[in-house]
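Taken from a larger complex, these chains appear in their original positions, while the remainder are omitted.
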């Protein structure tokens, strides 16, 4: 029963493309190559010629765009929202996470997510459930080097696939920063990140994109609704509950210290997100193009919706509002991006705009938790909206509202999406709690009050951002 | 010698400056301050959290004048800075014992000429 997959790794692109209606040029290329190889047996360049320079060009670019989302994008978006005495601490957290995750990904975390050599297949060659391979990858890709990562992954170099996925592993814990900003110890942030990437991110990534559990269930997540956003958002909620409120919250107003910086960061997130979503196709093809289009549409719609909600409720639309709405739209379209069509994306944007607006304003204020920068309200809530609506609007049978996926049973798929969301919430919630508890009991999560009032920039980093 | 301290609305600064110049006053010192008073602050709004900005931007103009110019100075400021609306500001007059011009070391009225 334990047949190793051997030379046919199940990379996410392929897993996901399995249910797209437009197999596109990949199939065509495969056919060509097959013919070529048949015709010219033994030609030395047969394997090399599988690389597609166009796909590779786009994926090199996509990696750059996704890194751009975290630094400087997210760093500015979050940095602008905090008070001026904490801006550097947020930038440091984004930078520190970027560095740390890169190192761990190189040493072992990539292997835990994407080494599929331990996957178990049945006689028909289909991957089947097994322990632990349905939860975590193998160890054959630890200490990456030209010998274990020097080849291709589909039509692109595996090194590029490694880098692209690395940027996802970077931004996910960086998103969590929004929840505990302005009060958590820098050392605790780094330790949390290191453990969390190992026991939460890499496994969930493996389960969704590496041939693990959720992919066996048939969950659809084009670019990371569960892996990135629900994951980050749930960790954020747990973190802000465990770290506690900022001193003075909610009585003292804590307005953004630099809204222009925040809006700049949001714009960069928007721009970079095309690498995230259209890049997740791992190719420069028709599906990537449609992913780009629906990303733009859903984002614009969500931003516009959030703005209109404010206009109606408070009489005035705000810059922080439109920027936050854009992020909510980006989050919601993420899992859907390779599957839905433009009009479906309009609906997803509309729903995400309204729901996240309510979550980040009314609900948060009602419940009174201090999710400083709304990492939960935007990423978990938006991610859930997107993951569920993916199950509906992916279907290619909805007229102008059609997506691109054929043969989809909407009710069943919606059920699968619900199950995948619930599983992610559970896995992430429990582990995040345990990790944070452990840190709290040892080095402590939080700076002391005097340091908090002085600001983390001076108290943790001996710097102040502005000497104007 | 008296110090006249006027707290005015920022966009009145230019007019006050010109009114003082009209009296032959050649020097003054200006500070950005925040005022709290009867004038209501505006509210600001961030992600559904409303809060009121109670401290409003004002300009403090300090000018030290010889006693004989005092009355005109105050009058000129009142005329220039008044809009008739809440928050126009205040003028405070207080005694100054002496003034020194750092460049020359001169003191007394001549130092503020």
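First chain written, first letter: the chains are A and B, and each begins at residue 1.
Note that a contact is a pair of C-beta atoms (placed from the backbone, for glycine too) under 8 Å apart; a residue touches a chain by one contact, two chains touch by 3 or more.
What you are looking at is a predicted structure, and each value in this text was computed from that prediction instead of being measured.
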Protein chain multiplicities, whole structure file: A x3, B x3
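Keep in mind that, in the parts below, only the chains that are shown with their structure count from here on.
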Computed distance of Cα centres, chain B from chain A, in Å: 55
Of chain B, residues touching chain A in the complex: 44-51
Residues of chain A touching chain B in the complex: 250, 253, 255-256, 310, 314, 316, 318, 320-321, 324, 357, 360-362, 364-365, 374
